[in-house]
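Note that this complex is displayed minus one protein chain, with the remaining chains in position.
The block that comes next holds chain A.
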Amino acid sequence: MASRAAVKTVIMVAAVALAAATGLAGAGARAADADAVRRGEYLFNAAGCLGCHTDEKGGGKPLAGGRALATPFGTFYPPNITPDPEHGIGRWSDADFIRAFREGRAPDGSYLYPAFPYPSYTRMTDRDLLDLKAYLFSREPVAAANRPHDLSMPFSWRFLLAGWQWLYFDTRGPRPDDPAKPPEWNRGRYVVDALGHCGECHTPRTTFGGMEADRYLAGNPKGPNGDKVPNITPQPRFGIGGWTPGDITLLLETGLTPEGDVVGNAMAEVVRNSTSKLTADDRAAVAAYLQSLPPIGPPP
């Protein structure tokens, strides 16, 4: 029976070892999760998710669905993106999440409206998207049903978005770094294009809402809410060519312009929720990138 006891001991030791191993693995996973959540929070702010998906001024619960977004095509009601399994995105897999941002498609394959700025977010890396998801899934679930968009025909037909995507959606995903440029420039481009989605407001649009690539960041006379959105290329007269890098970073931090004005309208929210929460290095990278762009004057 000595062998029975020996077997028992071996089994017990093995079980303890296994428990310890899984326990450790669990702790390791939790630490990794906490890191992902922390990185995800930074990305969440940099990408300005809060404002659209929360009815901030109406006192809505965070991420439980946004205020009305009026556009020339009708009114969008940004959905609940809390981890609630019923009304939010709690059942989404990692692949579902990446696909929504990278391809503008819902888990059931239907097309998403580009009022959700995935044409910019498509450039986010997989790693950043998964960190962002980890952060969202760490938030409080809210059981609030989505309000359907109020769109005029034919814009209410989702399947037509296939044509829109084919025309306007650049599906290449994240851009590789340009090795000819310093790391600061590459980071600045990523913060401006992939995260901050500055072009969604600052680049003018074609009739059907595609971005005019050759007038990148050159100002949009018909921005969100009908606001005029200024030219932020380094054009000396019509853009911000006269601004120093310090002027740009101060604006991103506080909203203050070199003329002693304070930006309002949609940019006030961008500063409050996003650019004031960037690291000083990221703000400097944005300034360096903006100043490197080709200056563009008013349209002919």
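Everything that follows uses one rule, which is that contacts are C-beta pairs under 8 Å (C-beta built on N, C-alpha and C of every residue); 3 or more make two chains touch, one makes a residue touch a chain; residues count from 1.
We adopt the following convention: contacts and distances are computed from a predicted model.
Missing chain, UniProt protein name: "Cytochrome c556", from among "Cytochrome c556", "Electron transfer flavoprotein subunit alpha", "ABC transporter permease subunit" or "Ferredoxin".
Interface note for the absent chain: among A:146, A:265 or A:292, the touching residue is A:265.
Across A:83, A:104 or A:255, the residue that sits in touch with the chain not pictured is A:255. Shown as candidates are A:72, A:246 or A:298; the residue that touches the absent chain is A:246. Residues touching the missing chain, restricted to chain A, are 227-230, 246, 250, 253-256, 258-265, 268-269, 271-272, 276 (touch as defined at the top).
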